[in-house]
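A single protein chain has been omitted; all remaining protein chains appear in their positions.
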Amino acid sequence: ETTKIDFWFGNTGDIAKRVQEQCDRFNKSQSDYEVVCTSQGSYDASLQNTIAAFRAGKQPTIAQVSDAGTLDIMLSGAFYPANKLMADMGYNVDWNDYFSGIKSYYATSKGDMYSFPFNSSTPLLYWNKDAFAKIGKDHAPATWEEAAEDFKALKAAGYACPLGFNISRDEIWQYGEQFMAVHGEPIATKRNGYEGLDAELVFNKGLWVKYIKDLKGWYDNGEAVLKSKETGQTFVEAFAAGDCQVILTSVGDHGNIGRTAKPGMNWGVAMLPVYAGTERKHSFVGGASLWVLSGKSDAEYKGAAAFFNFIAKPEEALEWSTVTGYIPVRNSGYDYLVKEGFYEKAPYAGRELAIKSLTASPADDAKSYPGIRLGGLLQIRQEMANGLQAIFINNADVQTSLDEAAARGNQILRRFEQTYKGKQLP
Amino acid sequence: MVERTPVFDAICQAILFLGLLIALVPFAIVIIAATHDIRTVNTVPMPLVPGRDLFANLAEAWQRADLGVKLFNSVLFATAVACGKVILSAMAAFSIVYFRFPGRSALFWAIFVTLMLPLEVRIVPTYAVAANALAPFQAILDTTGITWLVQRVSGIEVKLEWGLLNSYPGLILPLVATATGTFLYRQFYLTIPDELAEAAKMDGSGPVRFFVDMLLPLSRPNMIALFTIMFVWSWNQYLWPLLVTTDPKFGIAVTELRALIPSEFGLPDWNVAMAGTLIIMLPPLIVVILMQRWFVRGLISTEK
Amino acid sequence: MEKRATFSSTTIGLLFVAPMLLLIFVFFYWPSGQALYWAFTLEQPWGGGNQWVGFQNFQQLLADPVYWNSVVRSLVFALASTVIAMGLALVLALFTDRELRFHRAYRSVLVWPYAIAAPALGLAFRFILAPEAGLLSVINHLSPGLWNPALDGTDAMIAIVIAFSWKYIGYNFIFFLSALASIPRSLTEAAAMDGAGPARRILDIQLPLLTPTLFFLLVINITESFQDSFGIVDIMTQGGPARATELMVYKIYFDGFKGLDYSGAAAQSIILMLLVILLTVVQFRFIERRVHYK
Amino acid sequence: MASIVIRGVRKSYQKNAVVHGVDLDIASGEFIVILGPSGCGKSTLLRMVAGLEEISQGEIVIDGNVVNRLEPRERGCAMVFQNYALYPHMTVAENIGYALKVAGVPKAERAARVAATAKIVNLEAFLDRRPAALSGGQRQRVAMARAIVREPKVFLFDEPLSNLDAKLRVAMRAEIRRLHRRLGATSIFVTHDQVEAMTLGDRLVVMNAGRIEQVGSPSEVYRRPASRFVASFVGSPAMNLMEGRIDRQGAFVYDAQRSIPVPFALERRLVGHDVTLGIRAEAARLVAPETPGALPATVDFVEELGAGRVVHTDLDGLSFAVAVSEPVALEPGTAVGIAVDPADIHLFDARSGIRLEGDMSPAQASASQN
Partner (left out) sequence: MASIVIRGVRKSYQKNAVVHGVDLDIASGEFIVILGPSGCGKSTLLRMVAGLEEISQGEIVIDGNVVNRLEPRERGCAMVFQNYALYPHMTVAENIGYALKVAGVPKAERAARVAATAKIVNLEAFLDRRPAALSGGQRQRVAMARAIVREPKVFLFDEPLSNLDAKLRVAMRAEIRRLHRRLGATSIFVTHDQVEAMTLGDRLVVMNAGRIEQVGSPSEVYRRPASRFVASFVGSPAMNLMEGRIDRQGAFVYDAQRSIPVPFALERRLVGHDVTLGIRAEAARLVAPETPGALPATVDFVEELGAGRVVHTDLDGLSFAVAVSEPVALEPGTAVGIAVDPADIHLFDARSGIRLEGDMSPAQASASQN
């Protein structure tokens, strides 16, 4: 008799197909459990549906929750903590095998991992080697100062779009959060919220302000160009088409750019630049993790544990990284990939930089931030995006706009705090 | 009628043709996108000369989204919602227009207000109701103390339960519960000449017969319009079906289409997604074409 | 608008509405009631509990000038898209109804826009409206920078109005067509005898006799432009650039559905609902008077 | 089969009163014809009987039961609507058979009855058509058939033959009479047609402006019109009416010099009163201008009616019609004499319009009018 367990996820397109394949592999690998994997159309819909189902007592056993929803579920008590589940079901997991930047993002401030990182990514800088060759360079900029020179040179060499970027809500991740992460800058007080719901946003007070001013300068000079769906071409498409020479985006795009890039184009990736004199810290993980929901039967939990155990296998990590742009989440998986020569092969070479970025500083480094633990993170990103749009589109003053974004963001945080009055962060 | 208005006709034709073009351009783009390979579909601007991968893309979309079963479910679901709306709205409007009981207009407004709050806003509690459609009644019994009373008197615990998740009623009923149709029928009924109702009454027909024998056939153009719109509308619903049907057995085509749309860092295979769109758009288009053939002019007094 | 010929049996009358009432009670009023209750609380999304805050949610909203801007924007959007969608659909329907050559083709195809699924609509309009490479980019060849919905708030608003109207033209078209089909031909003939040409007949005979449908569509279009627009905003502009297309319902959708701020979304829903109800009541009070039912 | 009593029935639309209190007793099986000018409330009255119009005041009793609050279908009446009110989406056969279908008559019987009725109204060839493809008269016949087929206890006809040609109308009239004989259904028949009114009804009801002016057998109404209105309304050409006064000699003076002797005027004590004198066109004869006692007139024009003709004359400025059965050749302007048999003279009170007869004094006449 097989036990069925539901697994709801948000990915779509070919990723959804890959998830499905993984589920099939698991189902084939044993006969005790059958995991039914359903794409819910988007991260938001997936979370929303899971919540609705949970409130009605019809929740799936496993749900994928994106980084932005982490705090809500952590405070909900609606889940079966991952570490406890695995221990209860008799699996011995080495939690320290996870990369520091990943583990800290999903762990409590005490270091307990409540969910399983699933599809993980981090941003990289993509650069067009052909264009850089034209300005006599054979490496990507490591600092923003160097990047500024390169942009200028590229512009002078006749390139219309040295840096392609965008400032929508979805791009705050690489242009905001990750910038602050690698610079060891706080986004909010209380260690980015890890130490209390009363955290306050401070992104308007640090290095990010300078970065935005620089970006605006490049933009005004035509060295940085807005590329988005609305203009007809996203910056990723623009890079793949050879129209933009540098972009910042997730390692997840590595595969796509490989497949859609202009034939013959030489390009590479590098870690995000930092300002000169800054000590590089680890970047944050992006993507989503898998949560086990409370209120299910033991048999289902056993199935869930078996599933997690299955996808944690190094072979699965290899397969997953091969068919998607996502990265392995554990050292053991990474080592297996290295051993298999994964990172030497043409389409995959360079992705190891993502791991480097995620592990640039140790997890216990007091000067780096473990991640972001803020309520209403999506809305805060929207406020930041609105601030940036005011700056770039309406030519509003940088400091004023960022201050306002922070103030509005703080209101969101206060509402959140009030909502969970009396609750403690685990 | 003899009409000879070449200039006006030409203007009409020109505008209609323009309208036709404007209506078709987005479809053309979808079709062309579905013929390209992944690289071409992602070049900017996308070439307007069709590529050669249409069938490959269609096959890929069909297979990936398991469209055979899903299309069938979709047809069933959309037809049921559309029929449900067409019939229930006709009935409700009949009551509102043709009867004279107190509170009639309050009822109309009560139904009407359902237009004002989209499903997305109330989806969480709606799901809870779908999980047990009798929950509201249970709650009423609980708060009024009837549950307690029955329990005391008979020892039976009143527990009403009717779960609609993963069922056709669950898919269909909540989507039927809106006012568009009722309002449309109200507008139409108000234009029906009183003489017809009077003649029917003289012929001995009561309200039910009048409704079935007169109103329904007379509302045919409206009914067809409403059916068409509602079919298409339900066909394109995805949030609710997605939520109530976790069992792939009940899945519908559009949710599968959503799953075909490339994710953020997934492969941008818009060609496959658009091929899927193409397949999935076909049934509603067929419905539109079929329905227009049923449009019959002037049932109401084409007099001479 | 009272019927002369009515039926007296209240029981049968109630039986006829009963199914609809039951459905809307269970699937609309009950859940909506719950959702609206959240407007006076701060609700934890996972159902862990809530805090009663009275009118705090409303106060915060109403004190926020950004929110008021979105109210104004929503009104502008509703007005513009209703006028365009209804106006064009009406013209097309009136012309199609003349049954010139190809009218069957027009009758089918002009409804299609409503049949397109949202993602396809998004993709198609991205292709059409993109300032650099889209079909509308010709505008920029004529006068550079004239059309840029990515950077110009007004252009972005125009873009979503176009997309929304485009979809609703199909919707309005089919209802106009069905209403035109039930105008007695003899009246058109009488007007023709009275010397009225086709255009004149449209104005004097068909339009007045269409008023019940015009009214229906007016109410529905305005309501829908408040309710149904978030999908298009989400796909096309996400409320940008710089909030230029942040409509009330989009913010509700975003805060509630994506941001899990159920209470904030509920409070906004109430305000939106009141606004739409107010508009609707105004229409019933002042516009329905001009509707000719018989 | 059913008696109908109408008691003090009034009807107002908002502020407009259109029926001002009608009382009428219709015996079971009687055939009543209502005649009256356009807009006088005939249809309204009929519709109140049918149950289609709320009765503002008064009551209607059918077969002993007050039906004010009964639904139309509970009253057992069939009605032919003035504007047909055909079901546009049904064929002629379906239109006719609808009432039977509602009544649950089996299909075969229904078809037979529909066919039989269609034959009566000459519509056999059109049973499969929709009303839109019928001529005006054909539609009216469908409306007629729809009522006939039901064989109800009460028939209400609202100008059911107005769109039919003379020949068909005669045939239909005969058919209605036959039907009435066969079914004996109490019938109320509204018409504008004088011939219909005279030939069909057991009793004729003449209405005017929401009131009944006279009820009586057709010949009674024709011969002894109760009021000036009835006199002028019933009969074609209309009765010649002249305003004047009765002089001491009992003669009617309508002009400084001219008078018509009215033998009974004296015995009715009408001397000195203002009256209207009426003479039907067919009661007057054309005589030679110099005939003693004849009124001198000149010919205005002659209206040729085929079967007869009406000579319109000018009687000292008044127009006066004389019906003549033999062909005449009278040029306009010819001088003629008009002879009137005093027995054919009608007198009406000039103020109230009421008929002056027997011993009734004008004062009484005026009083009874109110």
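Which chain is which? They are A, B, C and D, in the order written, and residues in each are numbered from 1.
Here is the rule we go by: a contact is a pair of C-beta atoms (placed from the backbone, for glycine too) under 8 Å apart; a residue touches a chain by one contact, two chains touch by 3 or more.
The model shown is predicted, which means the values in this text are computed figures rather than measured ones.
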Within the entire complex, the undisplayed chain is in contact with B, C, D
Tell me which residue among D:163, D:291 or D:352 touches the hidden chain in the full complex. D:163
Which one touches the absent chain: D:5, D:115, D:183 or D:238? D:238
Using the touch definition from the top, which of D:91, D:199, D:334 or D:352 touches the missing chain? D:199
Hidden partner chain, residues of chain D it touches: 13, 35-39, 42-44, 82-83, 133-138, 140-141, 158-159, 162-170, 192-195, 198-199, 218-219, 222, 232-238, 280-282, 303-308, 323, 325
State which residues belonging to chain B touch the missing partner chain. 1-5, 303-304
Absent chain, residues of chain C that touch it: 184, 186-187, 189-197, 200, 204-205, 208-209, 211, 292, 294
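Keep in mind that, in the parts below, only the chains that are shown with their structure count from here on.
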Could you work out how many touching-chain steps separate chain A from chain C at minimum? 1
Whole-Å distance, chain A centre to chain D centre, using C-alpha means? 94
With chain centres taken as the means of their Cα atoms, state the distance from chain B to chain C in Å. 16
Which chain B residues reach two or more other chains? 44-45, 123-124, 128, 130, 193, 198, 201, 206, 258, 261, 273, 298-304
Taking each residue of chain D in turn, which ones touch at least two of the other chains? 52, 71
